[in-house]
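With one protein chain withheld, the remaining protein chains of the complex are depicted in position.
Read from first to last, the chains carry the letters A and B; within each, the first residue is number 1.
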Amino acid sequence: MSGDVRHGTRVGSGSIRFSYDGREYSGQPGDTAASALLAQGVRFFGRSVKYRRLRGVLAAGPEEPNALLTVGERPAVIPNVSAPQLAIRDGLALRSQNRWPTLQRDLASLLQAGGGFFGAGFYYKTFMWPSWRSYESIIRRLAGLGEAPGACETPPIAVEHLSCDVLVAGAGAAGLAAARAASRAGARVVLCEREPACGGELEFEGGRIEGQDALPWAAATLAELAARGARLLTETAVVGGSEGQIVLHAEPGGLPGASTLYRVRPRSFVIAMGAVERPIAFVDNDRPGVMLLGAAERYFARYGVSVGRDLVLFANHDRVYAAAARLAAGGMRVRAIVDTRSDMVGAAGVAASLRVELERRGTACLAGHAVVAAEGARELRAVRVAPLAGAGTVRRIVCDALLQSGGWSPCVQAGLQEGGAREYSPGLGAFLAQAQPQWRILCGAANGHLELGAVLADGEAAGEQAARHAGHSTDLPTAAAGRDEWRGGNRGDGAPRLAAFWRSPAPLKAEKRQFVDLQNDVTVADLRAALAEGFVDIEHVKRYTTLGIGTEQGATSSVLGAAILAELKGEGLDKVGTFRSRAPYRPVALKALAGLRVGPAYRTARRTSLDGWHAANGAVLESSGLWMRPRYYRSNGDDAFTAGIAEASRVRASGGIADGSTLGKIEIAGPDASGFLDSMYLTRAGTVKVGRSKYMVNLREDGMVLDDGLVLRLAPDRFLATTSSGHAAHMLSHFEHYRDTEWNGRAVTLTDVTEAWAVIAAAGPQSRAALERVLGPDWRGSLKSLGHMDFADGRFEGRDLRVLRASFSGELAYELHCRPGIAVTLWRALIAAGLAPYGLEALDILRVEKGYLVSSEINGETTPQDLNMDGLLKLGNPCLGRELLDRPAFHEPSRPRLVGVRARDGRTKFQAGAQLTTEDESRHAAGHVTSAVYSPALGEWVGLALLARRLGEEARIVARDPLRGGDTPLRVVPPVHFDPAGERMKS
Amino acid sequence: MALNKKTRRAYSVWALMRARLAGSGYWRPLWSGRKLKDAYDVVVVGAGGHGLATAFHLARDHGLERVAVLEKRLVGYGNVGRNTTIVRSNYLLPENHCFYEDSLRRYETLSKDLNYNVMYSPRGVVDLALSDDDFPALARRGNAMLLAGIDVELMDIAALERFCPQLEPRRRRRFPILGALVQRRGGTVRHDAVAWGYARAATAHGVDIIEDCEVTGVRTNGGGATGVETNRGYVRAERIVFATAGHTGMIGTMLGVPLPIETHLLQAMVTEPVKPLLHTVLVYVSPGHGEVYISQSDRGGLVMGGHLDGFPSYTREGRWDRLEDVAQGAVELLPQIGAIKVLRQWAGTNDMTMDGSPIIDRLRYDNVFVNAGWCYGGFKTIPASGAACATLVATGSAPDLIKPYRLSRFATGHLLDERGGGPFPVRQ
Partner (left out) sequence: MTRLICPFCGPRELREFEFHKTLPAGPGSAFSRTYERIDRPELSVEHWQHAEGCRGWLLVRRNPSTGAVLETRLLGGAAVGGAP
């Protein structure tokens, strides 16, 4: 075969060289790995995962269960690529799977001898002694299909958002008719097709439509669609979505890589995704050489590949005769047609006349017969054929390809969400999707139509209905053009007159070689065993036997399995049903599913207006929620510990500045603003004077402390509330919710101004002097008069600046709220005035020394009493969350209380996250260390802790930290470690 | 344990050989074929993990001979077969880690106890630290566990690199990996096997498991319940246990007891099988719905899940963008898996409580019990929950292990809020 140039609808001339299992092969442009290898006589494409049986190609599309290849070189291999979809290109390196050391000689195939031993569910019955773990690694290595990639070097994927009136999935006859009808009605149409070429079965079945041959008709229809502005996406499959958004995935060449994810927002969705041909179960039906009939036709029409010289066709419907005629015309020898129906003899119509012609040319046409077994030790050599009724003789027919067709399963998956229901149609021997919502329409083979005229008419009607639902009129003259014309056109593929037939008779002992699911080696014997053990529901059978859970998503096995189960149970297939199919409808690479939000774009970082300065000046930035914040500056030390101490010490000695821009800032304005804040916070805002601020705390609905911050009164009816970093969005929602519910109708506006103001904290004894120097004479007076918790508004460099005297370090300190545009200027000026930058590490040291709270203490589990806010509670302001603080548990002696802790020896390190127990107790914790730092001001480790109230300052407690070291005896001290009187801050 | 020969043959490698020699007909149904009687000592509603385990322990440990499990659909059709199969006991609160540890210990021997291989795989559960702020929180949890005698270790980046080289912890990431809290005995268990193993063992101890039997109401005589109404008629019951997971909120409504529960969907997905790539369970929680947990099943598929869908639902049809969130986290964590394909997604209906911890208690009547509120952590507690719930039902008093899970804790304030999320299930 090699050497000849093949002709087909998809292959061009030229030569492409690639390798398979280390051997060089060639193919033509347009070939797939399957077509090129089949053309060169390759029969073996891998081994099955469980019994390691040699396998060939079954199908010509994504339903292929066997021929999965590993592509590329280590480490960036891509496993489990379906050979019928993989476009070859120069230099492509392919390998077969599930074999060691080689495909021909596989050590693990010795397991085949175990046959019945390794049936369904055998894992559950053994490997218990001494433990599953002792077998697991061997079993894991035997399982698992393709090689695990060690790297992924595929290019970044593209994501496109499309909107249209009508999305048509599938560009076969029905899809083309639907798209054209919708387009003619004026609808904006997107048409997607999973194959690289359109036409579907028209590609090999031919026929005449509207006075044209099928393929020219398809080309003309595509041209008309293009002229009308419809968008065509090839190699693009529907993978998921529901009303309002359908997700498509384009995977050019059949390899994860340069793929595109489309999010389409159509008004209507037409599902014209065709139907998948089904195999029939018989003994050794997995032998290489056993294929689907439609696959053989596709390989011949598309790529000019003859899948065998001597064929036997095995089917349960009329269409096999036209197929046989086409294959015979292609030069293949059709030895026999085995038709399971007995009533086909003497049938009138096209099929009957074709049959006469085939018989005349030497094809044995056996009605009421079935292929009962394949012969051949490694690949197909012959089939055994037996009559289905009576005691006829079993004949042996030599062949190198058996082409089977057991009917078609409509591709209805995309029509089963949001109200779609599956219903069995006995005439088709298949399940159809019913109860569709208005926006979704199935048509053509996906809707159970198999005869070309009906397919086209159904497609057109679907297209019109979709256009109408999208708001377009279908009474226009263009819309109606062409209707009725295709009723006349026909070919040999009329109604198939299918009679459901699922498996050939076989002795009980041979049922373990009647394969139902080729990928998972599920046999009829497995189904029988499952039933015997009480797994009678299809969902149970699926889970117990692994039926239909392979990479082909049960395309060829799920209905077959259900039907055989029905036979074994003696029930109707309608009663047995089939298992639920789930998105994605086609396997999608994780990277494609992830879209663009990967790598640096994964949870995009938020950066302050000083970020550029930090990066350029040796700051070590770290994530704080989504924000990036300086942890320390390298100029102050090699690591966070050293630098943090240096920076914190400098703040207390002279002064420093920190970037506080991430501080949440919410403006609350309106006549009711003051009352609103009173109801949100534990203390009243109404008592705050304009130009002053107040430390305030608010509660969650259940009474736990939610957040704390300063509230500034900007004007009688205008406040600014600060929130913890990263908490602003949540606090804003919290405020807005309360405003729109309990406070509905009151005049309060809420605005998140977090990013409208950059914040620089200037702290330390020299901060005032530095500010005076930087801000100039205009500010001198107000800076002097600014008391603790006062603020003043003014200008700097012509832009707004607010100076708030407030401290998170216990030092004389100011928060400078400025417009982001002048933040860097102000920052540089402050440095020039002698204030050096400090980061989060120093910030943490300074605040722990002073006993200020962060999320380690306000952790969603602490009440105001737990955090020593009894004083605030006593003021009696009835705010949100107060009522539920009365619950008894919150007043028990075991409830925690915020305390300070230090090592009893004044030296030893202890860390946040240590559990606290009393000295004589080692199991039951009485609290934990929430924060701990080395205090340069005090020369020892200091911490904050939540400790059971029953333990007072006299308690001898121990920090238990077995995870990181050991135990540290602690003493309990007041939470404010440094300058408890607060003199420095008020100086 | 006593075997009921009619319903059960012991499983072993020898039995497999005998079965092969015998051809067909050797194995017996695991649980099917029982007839619904008109009266029971205990009716358990729901043949999921918790219901089946409760029934098993009622029969085995407490000798109750008339126990039924009534199931609306199929054995193990709910969350026991829809989770990501992770078992662990690395909880912060003592009430929780003691209970989950009891469960993990039972899982260690469950295959032998049930004579059914549930494939307990102690491959370790790795909670990754992504910032310096994560360490104190992980340490707090780990230290609490160690005090209670539960093994766990804190790994720095070098140790993590040795434990899970595939993770390449030093790789540049948006949220760099700095270390991890690792519980080596944590791991995975084959989920369906747990349901089937308990169903088989319960049946062997005389429990009637009745599928396609929907409980539609509870009949009472004022002081207590007398039985349940079902689609197959009235069934008298001395005691009733509801173990209905995602349908517990509705049960509360049916009994006129508003429960502190919202019902939310949680999705999971699995990829195509590949050869061994990941030998542990990774848990990665980054800001912005960045939660992902991932393990590789023994068949080779990568099993992963993330955050709740985020709104109440009974549809079992998960939202697409949550799959994208999970895929993003997974690829960020293990870039080498980018080309591996997702095969299918599914969703479970979770009974999310207002503090994230379960409820095992009486419900309205002295002889009606509820075993629920498992949020997304129900699978790992099945053995402990079954044993303890059975004791409560059989003896009338709750063992210490589940006393904290009483329903009244919300009113008294004895909350068990692991994450401090408050009374908002979407934040638990």
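The rule we apply is simple: contacts are C-beta pairs under 8 Å (C-beta built on N, C-alpha and C of every residue); 3 or more make two chains touch, one makes a residue touch a chain.
Just so it is clear, the model here is predicted, and its values are computed rather than measured.
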Residue touching the undisplayed chain, where the options are B:Glu317, B:Glu332 or B:Asp417: B:Glu317
Of A:Leu884, A:Ala914 or A:Val929, the one touching the omitted chain in the full complex: A:Leu884
Touching residues on chain B - with respect to the absent chain: 248-250, 252-253, 258-263, 310-315, 317, 319-321, 354, 410-411, 423-424, 426
Touching residues (missing chain, whole complex) on chain A: 241-245, 418-419, 701-702, 729, 732-733, 736-737, 740-741, 744-745, 883-884
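We take it that only the chains that are shown with their structure count from here on.
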Whole-Å gap separating chain A and chain B, where each centre is the average of the chain's CA atoms: 23
Chain B contact footprint on chain A (complex, rising order): 49, 75-76, 78-80, 116-117, 122-129, 131-133, 136-137, 139-141, 143-152, 154, 240-242, 245, 247, 256-257, 417-418, 508-509, 528-529, 532-537, 539-540, 543-544, 546, 549-551, 553, 582-584, 587-591, 593-595, 597-600, 602-603, 605, 622-626, 631, 640, 700-702, 704, 726, 856, 859-861, 884, 887-890, 911-915, 917, 922-925, 928-931, 960-964
Contacting residues of chain B [partner chain A, same complex]: 11-13, 15-17, 20, 23-25, 27-33, 74-75, 77, 81, 94, 111-112, 115-122, 130-133, 135-140, 142-144, 146-149, 152-154, 173-175, 192-193, 196-197, 211, 271-277, 286-288, 290, 296, 298-300, 317, 320, 323-324, 327-332, 335-346, 409, 411-415, 417, 419-423
